[in-house]
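Let me begin by presenting the structure, written as structure tokens, before commenting on it.
One protein chain omitted, others in place.
So that you can tell them apart, the chains are marked A and B in the order they are listed, and the count of residues begins at 1 in each.
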Amino acid sequence: MKFATEYLWFNTRRHREYINITDKVEEVVRRSGIREGMALVSAMHITAGVYVNDAETGLIQDIDEWLERLAPTGPDYRHHRTGETNGDAHLKSLLIHHEVILPVTDGRLDLGPWQQVYYAEFDGQRRKRVVIKVMGE
Amino acid sequence: MKFATEYLWFNTRRHREYINITDKVEEVVRRSGIREGMALVSAMHITAGVYVNDAETGLIQDIDEWLERLAPTGPDYRHHRTGETNGDAHLKSLLIHHEVILPVTDGRLDLGPWQQVYYAEFDGQRRKRVVIKVMGE
Partner (left out) sequence: MKFATEYLWFNTRRHREYINITDKVEEVVRRSGIREGMALVSAMHITAGVYVNDAETGLIQDIDEWLERLAPTGPDYRHHRTGETNGDAHLKSLLIHHEVILPVTDGRLDLGPWQQVYYAEFDGQRRKRVVIKVMGE
């Protein structure tokens, strides 16, 4: 049984940003030598997420506007009594989910033709991390 | 360590459809001979999802109406500039999530009494796929 654990660091220029990390996850799988198994990709923060969808610029803007509609930026969150201002980022993270788990078959991510893995930053401009753990043989 | 990887194909008659695949996932687990482990069930498309909930017709309609309310069909998505018309299906897929991972105990899916696994099609009437990977021993 083999394991590989690697961490990706991000420090986005914008407050919200969507970064395609499919190639980086594929690289971790390749380096692991694992042919059959599963790859867990998980944000280590409560104001960021990881999801699988399309690498299409218009759609990414649609996703961003949709998240802002369902979990809007605003001054009125109770969480802000702690001095924080990022209540919306927590809700966006819950909505998009913080992790995905991907099948590994024949040494590759077993994804459909349009499936890409994204890191979604909802409270950026600081150093943040994603853990990738591959498990199999 | 044992692995089993199988694919389910769908080609729904309706544009949106919700299909109970619990028995099919159970069959893959049974055929695998795996007694302890985990079963990953993941849509291979960016306009479909997999979720766990109740096999109750009224509730399934409630879910469909709720998804349509939070991620409505509409002409105004930026994604449609590519010629696509399925922006809503991408958002519905993100909301419901594209995969679940299920515990396998004593050779069975270790689910609660009402938990059923569903394939959720949001842009159907074409051939689409789900991957099931069971890992354990």
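Here is the rule we use: contacts are C-beta pairs under 8 Å (C-beta built on N, C-alpha and C of every residue); 3 or more make two chains touch, one makes a residue touch a chain.
What you see is a predicted model; the values in this text were computed from it and never measured.
For the chain left out of this panel, the touching residue among A:28, A:52 or A:71 is A:71.
In the full complex, chain A touches the omitted chain through residues 1, 3, 5, 38, 40, 42-46, 70-71, 77-82, 87, 90-91, 93-95, 97-99, 101, 129, 131, 133, 135. Where chain B meets the omitted chain, the residues involved are 1, 36-38, 51-54, 56-59, 61-63, 66, 70, 95-97, 100-103, 105, 110-112, 114-115, 135-137.
We take it that only the chains that are shown with their structure count from here on.
Note on chain placement: the centre of chain A and the centre of chain B lie 20 Å apart, centres being C-alpha means.
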